[in-house]
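The complex is shown incomplete by one protein chain, all other protein chains being positioned as in the whole.
When the chains are written out, they are named A, B and C in that same order, and each has its own residue count from 1.
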Amino acid sequence: MTEEAAPPLELRGISKSFGGVAALRDVDFVLRAGEIHGLVGENGAGKSTLMKIIAGLHGQYDGRMAIDGRPVHFRSPREALAAGIGMVHQELSVVPDLTVAENVYLGQQPTKAGIVDWRAMVDGARRHLADLGIDVDPRARMGSLAIGLQQLIELARVLFSGARIVILDEPTSALSPPEVQRLFEVLRGVRASGRSIVFISHFLDDVLAISDTVTTFRNGRLIATEAAGSIDKGWLIQRMIGRGHEELEGSYTGAIALHSKPDAAVVLGVRGLSAGRAFADVSLDVRAGEVLGIYGFMGCGLIELARTLFGKLRADAGTMSIDGKTLRPRSTAEACRAGIAFVPESRRSMLFHTEPVYKNMSISVLGRIGRLLLRPSVEKDIARRHVQSLSIRPPTVETLLGSLSGGNQQKVALAKWLTWPPKVLVLSEPTRGMDVGAKEDVVRIVKGLRDQGMGVVVLSTEPETVLSLADRIVVMKKGRIVREFAGETVSKDQLLEAA
Amino acid sequence: MTVFLRNQMRIIAPFATLIVLVAFFSLTSRSFASLDNAANVLTQISVTGIIAVGLTFVILCAEIDLSVAAIANVTGIAVAYFTLQEGYVNIANVPLPGFAAILLALLGCFMLGLVNAAGITLIGIPSFIMTLAMMQIGAGISALLVRGQIAYAVPDLVSLLGAGRVAGIPCLVLVAAAFLLAGHLVLTYTRFGRYVYMVGGNREAAEYAGVNVRLVLGAVIVISAMCSGVAGMLGVAHFGSAQQNEFDGYLLDAIAAVVVGGTSLFGGRGGIGNTIIGLLILGVLNNGLDHIQIDSFLKILIRGLILLAALIINVYVQKVRDSA
Amino acid sequence: MTVFLRNQMRIIAPFATLIVLVAFFSLTSRSFASLDNAANVLTQISVTGIIAVGLTFVILCAEIDLSVAAIANVTGIAVAYFTLQEGYVNIANVPLPGFAAILLALLGCFMLGLVNAAGITLIGIPSFIMTLAMMQIGAGISALLVRGQIAYAVPDLVSLLGAGRVAGIPCLVLVAAAFLLAGHLVLTYTRFGRYVYMVGGNREAAEYAGVNVRLVLGAVIVISAMCSGVAGMLGVAHFGSAQQNEFDGYLLDAIAAVVVGGTSLFGGRGGIGNTIIGLLILGVLNNGLDHIQIDSFLKILIRGLILLAALIINVYVQKVRDSA
Partner (left out) sequence: GRSEKPLKAAFSNAGLQATWCAQGKAAAEYWGKLYNVDVTWFDGQLDAVKQRAAVDNMASQKWDFVAIQAFGIGTLTQPVQKMIDGGTPVIDMDTLIAPLEKINVHSFLAPDNEFMGSAVTQALVAKLGGKGKVIMTQGALGHTGAQGRAKGFNAVVKQYPGIEVLDTQPADWDVTKVARLWETYLTKYPQIDAAFFHNDDMALAAYNVMKARDRTNILIGGVDAMPPAINAVADGRMFATVRNPSCRIHGGAIIAGVAAVTAGEKAGSGIPKSIVTDGPVVTKENAAGMLWMQDHFLI
């Protein structure tokens, strides 16, 4: 080796397995000083696992890690932090009951003579947040803020913690495009100060835009590392998926023509629906056999609207009707009985990880399989059908759900509504955190359902998702519907502009 | 390890504990291992067993019910309150025909269960403190009904089920067995039972799957109150008297039985099979300690230590299962 | 609503409950609203208060400690066990100098706390059942030490702090105030205190932020045991005797004080301020009911109902706060 200085972070021959499943196989990874290193790969490729090893969350692994050439082996996040490694995790990890200021300084509250210096904390937090272009009262309770803001505050914490190596695991999934741009400016500032950043994302355009170097992962292996300037999106998809990328790419970008069906019957009618501060005066019609896309930035009320449609949240005003019959769901069970089905955005909150696949699929239709008694054989038969038609891996219905990959879990979540198709299917962020291949599967399944005559509502903050699925698109902004696209051609830029 | 074996670990560990205890007492005491004493053990765990059936439902849903003993006590006292007492019993009670007394008492515990359920599901009070308050309320009602006196008579049916024998077997044991069996069947073979496991496993997911989570929780709390009520009525018949605080000890016993048996306090895992093993462990432990010559003051400590040991084993075995 | 007011809702609701109770008892009893009686209330909540300080830490971490009363009892008995007793006390005890007795007793409760902490953080037993087992173990040790007898003498220092007065104010009240103040300062102004809120608010986030969650949990459990121990020692001095089961009632009282004060059982919300209000609510309730002429049997029920009402108010106010 003829390098003058050892790289800030160097990993050699890293392998890690959970139970019998290999998550990482013999990975060599080098992070250089002052670079933004993009990391892409399918769901379950092992990106987060590698980063968690670096951040001290997984103490048990094979292989060697070195910081500035010095060998290290972290066994807790504390040790990693002490060595200058900060990480923003894929799942939001903030303390909702504490103030914004404390969340900015989480775990490193400034002290004077051993006593927490509240004033310094509030002032410092205000300064850091201003640097990110955020204007909130640092004394406000974290939980009272929108998710996107919380995500930014968590980012602020790690960016300003003084970490020399900053790992961002899908930091933008909850951010609006302007927020993403602001984040990128800050990241460039961090890079300019000589610190290094690992940036993980499924938004390949973002990765290419911000990174100096990009590394692709597939199936636990590091496939390639290239300078960002010398590659394009197609190249990345090729490396990530390992198969032809043309058709994937097609549905993913560019302007598309909408084919709405104005004469089909309205299955779900919504008039003047309002709920607290989340959204107001929302009116929609969902027709049989069409996909209605609802697009908006994070925090514009999409999540709350989805939950209100499914009876999880109570509306303050307005009406809903199914097939013209008024519906006022006070519980999810009631909405369900009326024919509405729902898939929430987080996998954690829609599946039973310690139960087998077939129970996850049958939970919503138990009442139809048998009024009082269970009929496991019927349940399994139904589950087998779905496993086959959705090509879920592994193809057995007795496997515990927790051992499936994220994409396969997502398919199971959808499958539970397919046995007796509902009249209206509400999907919230159906592709969040999914790799392009899995996204393609979702698109295929949803379009199939639509063609059977179901009314589908897709709510998403990802323009690509809405564009690839919807027959008609409405745009929400600050809790209100501001624009509808029907029977025309629409592009990503138009959506962003409307929102 | 095969999937089957792994799934069974949750019951195998407590079962091993049980075997060790039985072996230990059989070796150290000559009077322990007898048919007569086996009947003792079964009778002694019967009242706890009936309570534990309901509590198993509650704990499977990741909730807790601290009012089981108090509700048992109220119900037992209520059924006596509505029964004609001997002349020397000094309670201003309201004698009614037997079936009416039983119905009223059951209605009473149903109502208390309903209040619990409403507090937990509608108002949103955590079950731990809602049932803590109910424990006090139950004690208060008991005190008001008997006013420090003791009642002895209960309706014939209650007396038969609680203190009678059929073919030499105490009816109480048969009733407890029936409750445990029914609980097992409901949990394993009905839709409601599946919902209980799912709600305990991931409440949010159950809700998003269209399960009426509040209804399931409410039902489970009411079931617990009803089981406690029946246990209280039969307990009064079994012990031969109804008085304040009679059942206080059952709270910890019932919780311990469910948990020592291997049902997870975090919900979704375990079942009546585990509860049965837990009941037997505690029953054998309590009974066995009476059969060996041991300092009375030491007994309490030994009981606590064995309990702790059983819990540690459970937790370790669980880890083996999860990581395997 | 301003940010400030909204943040204060958690304490305003219980405070309103307290005001209502004080007003009610002042109107219905002539002897309630006096300075002397205020001193009574303060003395009466002092032992609970010291226990509740530790329990507040535990509950803020979203754990529970059911062994507080048992550990208080053991420690109180231990300090008497190591003190020279009068001739008529029939305990084979081991008299030591006062400071040695105090140190040994504190060491004892520290060890019990450590066992709790090890069970919870190292082995992974849920705190609910670990401390349930410890409750039994504590009762067992108490039984072994006093063997059904009652001890009266405690070291002078303990006796001064538990039963003495300084400038007319009971030392016990001063000690409790000192514990509450110290608890408040630690929770608000030290990193450890903030870690407690972080661990209770989001355990994973705390861990990611580099907090040694196990250490915090372990520390909190040990703190709880130590507070209970001190409460037990001073309680023995205050009540003038050390005997088995003496402190049993303190378990529910301490939990109720913390929870009625508005600290969330799910962790991360609340604090010593809330605990103080909760202590006063329970103290006023218990004391006030002694002042008004009321059927003794009805008292238990009324206490339960008022408790429930306070909880319902807490939950509703909380909802207002969260939705605002």
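Just so it is clear, a residue touches a chain if its C-beta (ideal position, glycine included) is under 8 Å from a C-beta of that chain, and two chains touch if they have at least 3 such contacts.
Only a predicted model underlies this, so the values are computations on that prediction, with no experimental measurement involved.
Visitor: Looking at the whole complex, which visible chains does the left-out chain touch?
Guide: The undisplayed chain, in the complete complex, is in contact with B, C.
Visitor: Kindly state which of the options C:S26, C:Q149 or C:T188 is in contact with the chain not pictured.
Guide: C:Q149
Visitor: May I ask which residue of C:F82, C:F192, C:Y208 or C:F247 touches the chain that does not appear here?
Guide: Of the listed residues, the one touching the omitted chain is C:F247.
Visitor: Determine which one of B:A100, B:L114, B:A163 or B:A177 touches the chain that has been left out.
Guide: If we include the chain that is not displayed, B:A163 is the one touching it.
Visitor: Name, in rising order, the residues on chain B that touch the hidden chain in the full complex.
Guide: Touching the missing chain: residues 31, 34, 36-37, 40, 43-44, 47, 86, 88, 143, 146-150, 152, 163, 235, 238-241, 243-250, 286-287, 290-291, 293, 296-297, 299-300.
Visitor: In the full complex, which residues of chain C touch the absent chain?
Guide: Residues 31, 34, 36-37, 40, 43-44, 47, 86, 88-90, 143, 147-150, 152, 163, 165, 170, 235, 238-241, 243-247, 249-250, 286-287, 290-291, 296-297 of chain C touch the chain absent from view.
The criterion applied here is as follows: only the chains that are shown with their structure count from here on.
Visitor: So the centre of each chain is just the mean of its C-alpha atoms; given that, what is the distance between chain A and chain C in Å?
Guide: The computed centroid separation for chain A versus chain C comes out at 44 Å.
Visitor: Using mean CA coordinates as chain centres, what's the chain B-chain C distance in Å?
Guide: So the centre of chain B lies 29 Å away from the centre of chain C.
Visitor: Where in chain A do residues touch two or more other chains at once?
Guide: none
Visitor: Of all residues in chain B, which are in touch with two or more distinct other chains?
Guide: There are none in chain B.
Visitor: Which positions of chain A touch chain C when the two form their complex?
Guide: Residues of chain A touching chain C: 55, 57, 76-78, 80-82, 87, 89, 91, 93-98, 102, 106-109, 111, 114-116, 137, 139-141, 143-144, 157, 276.
Visitor: Looking at the complex, which residues from chain A come into contact with chain B?
Guide: Its residues touching chain B are 19, 310, 312, 331-337, 341-344, 349-355, 359, 363-364, 366-367, 370-374, 398, 416.
Visitor: Quick one: which bits of chain C touch chain B in the complex? Just the residue numbers, please.
Guide: 64, 119, 123-126, 128-130, 132-141, 143-144, 147-148, 252, 255-256, 259, 265-266, 297-305, 307-308, 311-312, 315-316, 319
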